[in-house]
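Complex shown without one protein chain; remaining protein chains in place.
All chains are identified by letter, namely A and B, in their written order; residue positions are counted from 1 within each chain.
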Amino acid sequence: MSGEAQTSWLGRLNIDSLSIWRAIENPSVSEFVGAGAALVAIFGGIGALVLITWLRAWGTLWRDWLTSTDHKKIGVMYCVLALVMLLRGVIEGVVMRTQQAFGMGGGFLAPEHFSELFSTHGTIMIFFVAMPFIIGITNYVMPLQLGARDMSFPVLNQISLALTATGAALVMISLVLGEFATGGWTNYPPYTGKDFQPGPGPDYWIWAIVLSGLGTTLTGINFAVTLYKERAPGMTLFRMPIFCWTVLCASIVMIFALPPLTLAALMLAADRYLDFHFFTNDLGGNMMNYVNLFWLFGHPEVYLLVIPAYGVFSEVVPTFSGKRLYGYNSMVYATMAIAVLSFCVWLHHFFTMGQSANVNIAFGIASMAIAVPTGVKIYNWVATMYRARIRMTVPMIYATGFFFLFTIGGLTGVMLANPVISYQVHNTLFLVAHFHNVLIPGVLFGIFAGYHFWFPKVFGFRLEERWGKRAACLWVVGFCFTFLPLYALGLMGMPRRSVMWDDPAFQPFMWLALVGALTILSAVTALGIQLWVSVRNRAATACPLGDPWNGRTLEWSIPSPPPPYNFAQVPQVRTRDDFTDAKATGRAYQPLSAYEDIEMPRNTAIGMIVLIGSTLLGLALIFWIWWLAIVSVGVMLTALIGRTFWLNTTYTIPAEEIARDHQAWLAEVHAAQRITRAEETQAANRGRAALELPQGVSV
Amino acid sequence: MTQPNAKLHPGLNLGHHHGEAHNQAETVVFGFWVFLMSDLILFGLTFASYITLANNMGMASGPTPADIIDLVNVFAQTVLLLVSSLTFGVASLTMRHKMPAKVTIAWLGLSLVLGLAFLGLAALDFLNMANQGAVPSRSGYLSGLWSLVGLHAVHVTAGCFWIMIMIAQIAVLGLHPIVKSRVLRLGLFWHFLDIVWIGIFSIVYLGGLL
Partner (left out) sequence: MRNPDFKAELRAYLLGFGLALALTVVPFAVVVFGPGTQGLAIILITLCALAQLVVQLRYFLHLDLSEQKREDLHLVLFTVLLLGIMSIGTIWILGNLAIRM
């Protein structure tokens, strides 16, 4: 291998790799911030372990969660991972805004440290917050909406989660050991090549991305096959809830757009480890191909995130408007159009790289064209709400914020799709404002809307409304203060990723943005308080009967939380929004004539073996500990292959048990008070909705 | 949704009374097709990257295709891989027609031997190139060539291991429906690698020499 001489059995890992040691040796504010983060990571981890031990929860955790192949459990674990990483990402954002607010002529962070911050912030927010959150919600909701018992490949699902968690773990470990890349979330060579950054930073990025990217590709395959093969009888493609359609589009992106990223990262790894010349300055390398490959992934990626968020809004808006979705077919076609178009626009991320105007024009036009199907969607949502009896619950607050703010973000996107404008504002804060403007109101608000909407399905009690509304309003306001000033700063010419600046005219906008960032921090705090309050008062908001919002799709037709097998009998679907139809025509909550045994996949520890093995593999590659790399690959392969010799992978839930639970639940449902929408947020709402049809509107 | 009694994938014949198991097999095979398509994107973009490097700039005054390509070796590799595709097809036929397990094992073993011979020739080719100084660290073009052909070789290696595992599984578990379904998927993988090889010999070797 290239580089320094190998002396230790720990590769290039030594005492100087510890960020805390660096802070002791070389004290400065910047190093203390880094060491503080490392301490938070260490004590956070230890704290979690102590808490689990104190609660004597290890057995439960292992049996009911870590080794579970249940799509619902896996979905929840994805969301927990995303929430933890969200906390770190938001704090990093606030630190960066603080640095820039005081950044005239200096600030308190060292430039290297600031670069590390924006690199981890971007990487975490995209790969370890937005993606796991979307995947987690989908994992939970999609099989329920399809009337399926589980995903097509439950064990693969567990392995995907393990690989995603590996990536997140590597990024967290980089706080303590070594340092993360400083090349931004895009990690462009040649700056990240070994000539300029021989240290472990870019390697952390590479292996976090490659390993978690593999997990995401496998997830995409799982989603797509589940959608094709596991739909309940009668559920044709055009009877699927829109959320499932959006998941199909997202899985297309996961299957086809992740390979370019994996390839780009592996080619960069070949350059760094094996002295290849893909992206180097000399001997025929071409770093522009990296940019090309990265955005071949990068552009579809934003649609991977935002299309399922559209799907969430397409469920939330009809439910809280009490009407069916306006323009279902046009919604489907718009979604598919966006999915395909998203593969035709990647060059707009590098208009200024030097290709001819004709190339730029072609991609500019394609980029603007995406605004058309997106416009169709906004129109459909607004038309759904038109003349409806809208309930302004927390998800609807997020949806409303989304309509206004996302439209602004989309329009600035159309501006940026014009190469002439893009040349002017290239690499300025205008761009930063734009993509936060689509990602926060688009993706994050969609995620939060889904979190509030489906939380009662997952845990059997509703989230507290008042703190939810506070958090939602703080998010909207905080977003506006943080990012709208950045448009102005960008137009004034401030480059992105600047650790410092020297134009006094920037100062007022910087203060505004800092106020906004602190508001967002308080929004996150409000979400935390809401969760705490909700868990404490869960008896008062319990809705175990399963239908707190007068829901329209199959997931609301079963108890909350659902049993492991989801449906006592696989439902027979007759129409779109089948549960609404079932409630209107009296098909819902009917006793079953006969129950059958249900076969479900057994628990397996394979996911945990992959998690530990691939984390060690990542660390071994990052720190050149070759023996450990070989051992960890060997252990994982042995476990995976060994498992294939084991054919007894399912267990049977007896029909009597299913009958007992189902009949008990049905009896409760029939005895329960039917709740009108006016009482929706009160304690009386235990999840049995009264039939309410808006006048003049058919179901 | 395919009905249980519809015509089955070749190599897979679980009979009419295996409706549930058959649907499961359909799902798994479809999933494997999706995986192959994802893998195809990986190969396709490796091809595209190779093409962007196979020019004077990418060769950086280093070895050119004419200096390093041994067409006889490449032709031999091509034939070996093609014949192994055929023998694998025969293996899946013997399984589909419920011939004794040892017949299937024999044909799988033959495919394995041909695959290993292919890898041997590929290794020889790489060694000859390295001896001429045509290593990936010499130029972008050579990086592209080594990574593209190497990616394929890694896949074939994985395929060879997979054949060994399947031979072991047939020996241990017999021709259980799950084992049959795995052999079927392995067949898809093996044929897929031969298709990728068409691209490699057409673009990298023949195209390079023109």
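Worth pointing out:
We adopt the following convention: contacts are C-beta pairs under 8 Å (C-beta built on N, C-alpha and C of every residue); 3 or more make two chains touch, one makes a residue touch a chain.
No experiment lies behind these values; they were computed from the predicted model shown.
Touching the chain that is not shown, out of A:Leu175, A:Leu296 or A:Leu416: A:Leu296 (per the contact rule at the top). Checked against the full complex, the one of B:Val34, B:Met129 or B:Ile170 touching the unshown chain is B:Val34.
Checked against the hidden chain, the listed residues A:Leu177, A:Cys344, A:Ala584 or A:Ala672 yield one contact partner: A:Cys344.
Hidden from this view is one chain, which touches subunit B at 2, 6-7, 9-10, 30, 33-34, 37, 40-41, 44-45, 47-49, 51-52, 55, 57, 71, 75, 78-79, 82-83, 85-86, 89-90, 93, 96-97, 188, 191-192, 194-195, 198-199, 201-202, 206-207, 209-210.
Listed for subunit A, the residues touching the missing chain in the whole complex are 228, 256, 260, 286, 288-289, 292-293, 296, 340, 343-344, 346-347, 353-356, 359.
Please note the rule applied: only the chains that are shown with their structure count from here on.
Here the spacing of subunit A and subunit B, counted between their Cα centres, is 35 Å. Note for the complex: subunit A touches subunit B at residues 152-153, 217, 220-222, 224-225, 228-230, 255-256, 258-260, 262-263, 267, 270, 274-278, 280, 282-286, 289, 293, 296, 641, 644-645, 647.
Within the complex formed with subunit A, the subunit B residues making contact are 1, 23, 26-28, 30-31, 34-35, 37-39, 41-42, 45-46, 49, 52-53, 57-60, 62, 136-144, 146-147, 165, 169, 172-173, 176, 178, 182.
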